[in-house]
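Data first, discussion second: the structure below is written as structure tokens.
Here is subunit A:
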Amino acid sequence: MLDFFMGHYAYWFTIILLAIGLYGMLMKKNLVKKVIGLSIFQAGVILFFVSVAMKEGATVPVKAYGLPVSEVSNYMNALPHTLMLTAIVVGVATLGVAFALLINIYNRYGTLNEEELLDKIQ
Partner candidate 1 sequence: MELTYIPLLAVLVSLAAVPFILLSSKKPNLREFWTILAGVIKFLLVLTLLPSALQGNVIELELLEIAPNLPLVLRADTFGVFFALIASGLWIFTSFYSIGYMRGHHEKKQTRYFASFAICLSSTIGIAFSGNLLTFIIFYEMLTLATYPLVIHSETKKGIAAGRKYLTYTLTAGLLLIAAAGITYSLTGTLDFQAGGIFDGVELSQTMAVTIFILFLGGVGVKAGIMPLHSWLPSAMAAPTPVSALLHAVAVVKSGVFGVIRVVGFIFGPEVMAEFGLNEILMVLAGITVIVASLLAFAQDNLKRRLAYSTVGHLSYIVLGVSLLTETGLIGSIMHISFHATMKITLFFCAGAIMVNLHKKNISDLNGIAKVMPWTMAAFVIGSMGLAGIPPVNGFVSKWYLATGALEGGMMIPVIILVISGLLNVGYFFPIIHRAYFRKGGPELEGHTEASPFMVVPLFSTAVLSILFGLNPDLFFNFFDMATSVASSIFNPL
Partner candidate 2 sequence: MIGSEIPALIPVTYIFFAILIPVIGLWKREITWHLSLLGTGIATFFSAWGFMHLIQTGETIRYFFGGWMPPVGIEFVYDGLAAFIVLVINAIAFLVLIHSKEISKVEFPGKKMAYYTVSMLLMLGFNGMVLTGDLFNLYVFLEISSLSSYALIAIGEKRAPYSAFRYLIIGTVGGSFYLLGVGFLYTVTGTLNIIDMHEMLPMVIGHSSVIAALILMIVGVGVKAALFPLHGWLPDSYTFASSTSSALIAPIGTKVAAYILFRIILFLFGVELIDEQLPVTTIIGIFAGIGILYGSIMAIAQSELKKMLAYSSVSQIGYIIMGISLANPFGFIGAVLHILNHAMMKALLFLVSGSLRLKEGHSLITKFDNSYRKKYPWTMAAFTTAAISMVGLPPLAGFFSKWYLALGTIENSNWLLLAVILISSLLNAVYFFRIIEKVYLNNPEAESPEESEVVEKDEVGFSMMFPMAVMAIGLLLVGIFNAYIVNIIFNMFPAGF
């Protein structure tokens, strides 16, 4: 039983992050907090990918002195790392757009609280 948890702790960690992110997006009233929730959610997915790249006894996929690249088991799987670089960039871009929208909303309505916002819109 403990083995089940300990052996898969990376996955559990991911799930917890996803849950926190979702909680933030759904339950929090402040729009900025929703964005934070979103960010946490994306982080969860990214960390999942990275965790998949792990190999026992391997090091990060940065070329190190003395560890030949041809010996693949020396390095972790580089592909997920590179994919996640892209994903992080996408996440940053999303944050940028989200904040631009928030600034616009704030300028229009003067509040970033969802309930007040809905009142003002009606």
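Candidate entries met the following condition: all candidates are chains of the complex that A comes from, given by their letters.
Keep this in mind: a contact is a pair of C-beta atoms (placed from the backbone, for glycine too) under 8 Å apart; a residue touches a chain by one contact, two chains touch by 3 or more; residues count from 1.
Everything quoted here is computed from the prediction, not taken from an experiment.
Visitor: Please find, within this complex, the candidate from 1 or 2 that touches subunit A.
Guide: 2
Visitor: Quick one: which bits of subunit A touch candidate 2 in the complex? Just the residue numbers, please.
Guide: Within the complex, subunit A touches candidate 2 at residues 22, 25, 31, 34-35, 38, 41-42, 45, 48-49, 52, 80, 83, 86-87, 90, 93-94, 97-98, 100-102, 104-105, 108, 117, 121.
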